[in-house]
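The complex is shown incomplete by one protein chain, all other protein chains being positioned as in the whole.
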């Protein structure tokens, strides 16, 4: 697989729940962190946009849980982004365990940008910065 | 709408992120807590099952984010559960803000039960306990 | 014991870690939520203060872990607040398990209020609102 961006992680014990595996919700933390690092790498600062009244928001998340990550697992997230239509973009994200290249989670995240009145508003130059 | 189960919540400030709204991942915490309380209400104890080597796991989550919850919002989650096939069950869950009955998030969670070897294994009587 | 404020909780499974007990860090979430609900009950809105450039911040936390909470435990937090000096206040907070009134955690949280330049700044009327 080829990715526009890739980020390495290691499971932290506090992310595991009483089943001894990474809790379902934590994968969304991982995915968000990967997206924000990707944006930053392309010159888009999520926190600064938020202070300027532009909120990047997720409108739909589809998560397929394939295998569980557990204590000490090292993994990476591969990311590809594309435009879905004029105001929505899609992140395809794969969570891959390092030791055996197993796909643990496949995610499809649809997002948009909202202005202070909650209307879709893509910042100027945004798409040019982010898409290949 | 009519629900098999319903649970009340209030947003806690630490669940809000730097956008001042409940972080995306936190909704999965809410949804999980609601499912576990529903199971418990029907006599199924998630933590006890886990200790007995039976893990209830999410295999797919579809989350449609409609409106954001924020500091101090009160809301409830309505839940309906049904069988998808012999080994998978589906939870339809709606996150509803109390003040104006706005639908904030609609979720469809597909889950199954795995034994210690990772094979689908629905505990005896499980379906009878849970479905209407 | 007599408390100025008291809030009821129930452990949520996602708050438990791979030891099967509530993770250490989660108690700080509980304690913060209790403080913010206490403040709100006295007419002080943490989130609104933050938007106005006044940040209530913790400067020191002392946490004595006595017993572990686990899945399904119901508990309450009792809170007493007093002034430590002109700019610092102290919250004494006890986490008590409902079933047997066991003290699970005793906390002493020292906090202050900072203005936008990071200087201690207690909002007018603040102390009168909060102390008995």
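Order as written gives the chain letters A, B and C; numbering starts at 1 within each chain.
We take it that contacts are C-beta pairs under 8 Å (C-beta built on N, C-alpha and C of every residue); 3 or more make two chains touch, one makes a residue touch a chain.
Everything numeric here is computed off the predicted structure, so don't read it as measured data.
**Student:** Where the complex has a chain not shown, which of A:40, A:83 or A:127 is the residue touching it?
**Tutor:** Candidates A:40, A:83 or A:127; residue touching the omitted chain: A:40.
**Student:** On chain A, where is the contact patch with the chain that was removed from view?
**Tutor:** On the chain A side, contact with the omitted chain comes from 12-14, 16, 20, 29, 32-33, 36, 40, 45-47, 51, 70-72.
**Student:** Name every residue on chain B in touch with the hidden partner chain.
**Tutor:** Missing-chain contacts on chain B: residues 13-14, 16-18, 20, 23, 25, 71.
**Student:** Please output the residues of chain C touching the missing chain, sorted low to high.
**Tutor:** Against the missing chain, chain C presents residues 18-19, 23-26, 28-29, 32, 47, 50, 55, 57-65, 68.
As a convention for this text, only the chains that are shown with their structure count from here on.
**Student:** Roughly how far is chain B from chain C, going centre to centre by Cα mean, in whole Å?
**Tutor:** The mean C-alpha positions of chain B and chain C differ by 28 Å.
**Student:** What whole-number Å value describes the gap between the mean CA coordinates of chain A and chain C?
**Tutor:** So the centroids are 32 Å from each other.
**Student:** In whole angstrom, how far does the Cα centroid of chain A sit from the Cα centroid of chain B?
**Tutor:** The computed centroid separation for chain A versus chain B comes out at 22 Å.
**Student:** Could you check chain B for residues that touch two or more other chains and list them?
**Tutor:** Residues 29, 32, 47.
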